[in-house]
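What you see is the complex with one protein chain gone and the rest in place.
In order of appearance the chains are A and B, and numbering begins at 1 in each one.
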Amino acid sequence: MTFQYFVPHPYSKAFLELMTRWDRIIAGFAVFIGVYSLFHLHWTRIRRKAAGWGYSIFVFLGAFITIAFGLYNGGEAFWHDKKEGTMFDWLFLYIQVPAGATIFSILAFFMASAAYRTFRARTVESTVLLLAAIIVMLGRVPVGALISQYIPLAADWIMGVPNMAAKRGILLGVSLGAIATSIKIILGVERQYLGGGD
Amino acid sequence: MINMKNKSIDFWILTGTLSLFALVNLLFFLLGRLSFSWEGIGTMIAAGLTLAIYSFLYKDNPTFKVVENLYVGVALGYTVIITWFNALKPDLYDPLLVPLFTGKHAQYLLLVPMFLGIFMLLRFTRRLVWLSRLTFAFVIGLGAGVTIPNYIHTFILKQLEPSMRPVFYGGETLLPSINTLLILLGVISVLIYFFFSVEHKGPVGWLSRIGIWFLMISFGASFGYTVMGRMSLLIGRVIFLMRDWLGVIQ
Partner (left out) sequence: MQRLLNIDRRIIFAAVGLAVIASLIIKFSLPVPASPPVQRIYDKIESLPVGAHLLISFDYDPSSKEELQPMALALLHHSFRKGLKVIGMTHNPSGTGLAEQAMNSVASLYQKKYKEDYVFLGYKPGGASLIMNMGEDIHTAFLKDFYGNDTTMLPALEGVESLKDIDYLIDLAAGVTIETWIAFGKEKYQFEMGAGCTAVIGPDMYPYLDSRQINGLMAGLKGAAEYETLAECKAQAFKGMLPQSVTHCLVVLFVLFGNVVFFISGGFRSKRRQSR
C-alpha cells in the first residue's frame, strides 16, 4: 500500500478502492469484538457475584431492549431498510442522549473542585502552567475582553505561539513513532498484534 | 450509630426527591406543559435520568449506578443495530447474500472481506484462533502501508514547512518575526525534551528545559480549554432542564 501511494495509475487506484472497501467491511465486524468484550465483562461480574453485580443486569437490560426494538424495526423487521421514528430512535433520543451528555458534564464539578484544592503554584513551572490556564480561561470567554482588552490578545498569543509550538513538537514526535512502528510491522519486527507476543 | 442516622437521612432525601420529581411531572402533565405523548414522556424520563446522574454529586448511590449501566447497555445496543443497518446490511447482506440466495448476480468478491470479518470473531475460540491472525495481518498491514507515506507528507513535511518560515519577509512588524523564532525554538526544544537517546546536559539540557516551559504553557492552555469544555456540557444540561423540562427560561 505504501508503493500504491506513489503510483497514480487507474489500476493502482482501483486496487486502493477495493482494499479500503474490504477493510471498512471488516471494521464492521470489529464492532462485535467490542460488544462481546463488554458483555463478557458484565456476564463474568454477574456469574461471580462480584461487588455491585446487580447493576450489570441493567447493561443487558438496556442492550436487550434496544437491540430488540432495532431488529423489530417498527414492524418491518431488520432485513428491510431502517424505519424512521421508531421506538429504537426514541430510546436513543430520550435515554442515550441525556444520560451520555450528563455523565460527562459531571466532570465540570470535579474540575472546579480540583482547581480549588490541588492547582498550586509550587514551582516556577507549575506557576507558568497556572498563569497560562488563567489567561486562557479568561481570554476565551466574552468577559475576558470586559476585564481588559489585552486578555483575549494574550490568550490568542498563548494558543497560537507557545501552545502551537509545543503541540507541533508532540505531533512530530508521535508521527515519527507511528511511522517507525509501521515500518517495524512491515518488516516483521513488530508482531504483537497477532497475539502471543514475539 | 452515626452510620445508621446517615442512612436514614439518605433514605428520606431519596424518597423526598423522587416524590417531588413525580409531583412536578404530574403537575406538568395536568397543566399541559408536558404532553401525553412519547415526546412528553421522553422529556420527563430524560430529565429524570439527568437528575439521577447528578445525584452522584451528593454521594455515590444506586440510582446513579443503575442509570450509568443502563446507558452503557443502550449505547451498546444502538451501536450494534446502527452497524447492521449502515454497514453490514448495505455492504454485505444486500449485494452478496440476498442475490446469492435469490439466484441473482451477486458480488462474489465480497466473500473475501466477509470471511476475513468472520475470522476476526474467531479470536475468542481456542481451536480456530489462528484464522483471526489472517484478518489482523490484513488490517494491520494495510494500516501500516497507508500510514507511512500519508503521515510523512501530512504530519512531518507539512508541519515542518511552516516551522521554517523566513523570519523576515520585508515590511512586516517585529512581533511576527519574534513569534516565528519562538515557534522554531519551541518545536526544537520540545523535540529535544522527548529525545532520550542523548543525556540532557549542557546546551541540550538548557534546550530541554526551555522545552518544559513550552510544554507547561501548552498544558495550561489545555487545562483552560478542558474547563471550558466541561462547563459547556454542564451548561447544556442545565439549559435542557430549565428550558425543555421546567420551562422557566426560553
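What we mean here is this: a residue touches a chain if its C-beta (ideal position, glycine included) is under 8 Å from a C-beta of that chain, and two chains touch if they have at least 3 such contacts.
Because the structure is predicted, anything quoted here is derived from the model rather than measured.
**Student:** Which one, A:20, A:148 or A:192, makes contact with the chain that was left out?
**Tutor:** If we include the chain that is not displayed, A:20 is the one touching it.
**Student:** Would you indicate which residue among A:61, A:93 or A:186 is in contact with the undisplayed chain?
**Tutor:** That would be A:93, which touches the missing chain.
**Student:** Quick one: say which of B:28, B:64, B:78 or B:119 touches the chain that got left out.
**Tutor:** Only one listed residue reaches the unshown chain, and that is B:78.
**Student:** Would you mind spotting which of A:43, A:60, A:78 or A:104 touches the chain that isn't drawn?
**Tutor:** Result: among the candidates, A:104 touches the missing chain.
**Student:** Which of A:50, A:68, A:121 or A:180 touches the chain that is not shown?
**Tutor:** Spelled out, the listed residue whose C-beta touches the missing chain is A:121.
**Student:** Tell me which stretches of chain B touch the chain missing from the display.
**Tutor:** Spelled out for chain B, the touching residues are 57-58, 75, 78-79, 82-83, 85-87, 90-91, 94-95, 142-143, 146, 150-151, 153-155, 158-159, 161-162, 183, 218, 221-222, 225-229, 231-239, 242, 248-249.
**Student:** In the full complex, which residues of chain A touch the absent chain?
**Tutor:** Residues in contact with the chain left out: 13-14, 16-17, 19-21, 23-24, 27-28, 30-31, 81-82, 84, 89, 92-93, 96-101, 103-105, 108-109, 111-113, 115-117, 119-122, 130, 133-134, 137-138, 140-146, 156, 159-160, 163-164, 167-168, 171.
Keep this in mind: only the chains that are shown with their structure count from here on.
**Student:** Roughly how many whole angstrom separate the Cα centroids of chain A and chain B?
**Tutor:** Computed from C-alpha means, the inter-chain centre distance equals 3 Å.
**Student:** Which residues of chain A touch chain B once you look at their complex with the stated criterion?
**Tutor:** Listed in rising order, the residues of chain A that touch chain B are 1-2, 4-6, 18-36, 38-39, 52, 55-67, 70-71, 78-79, 81-82, 88, 90-109, 111-112, 115, 125-126, 128-137, 140-141, 157-173, 175-176, 178-179, 181-183, 185-186, 193-195.
**Student:** Going by the contact rule at the top, pick out the chain B residues touching chain A in the complex.
**Tutor:** These residues of chain B touch chain A: 38, 41-43, 45-47, 49-50, 53-54, 56-57, 62, 65-81, 83-85, 87-89, 91-93, 109-110, 112-114, 116-118, 120-121, 123-124, 129, 132-133, 135-152, 155-156, 159-160, 163, 179, 182-191, 193-194, 211-228, 230-231, 233-234, 236-237, 240.
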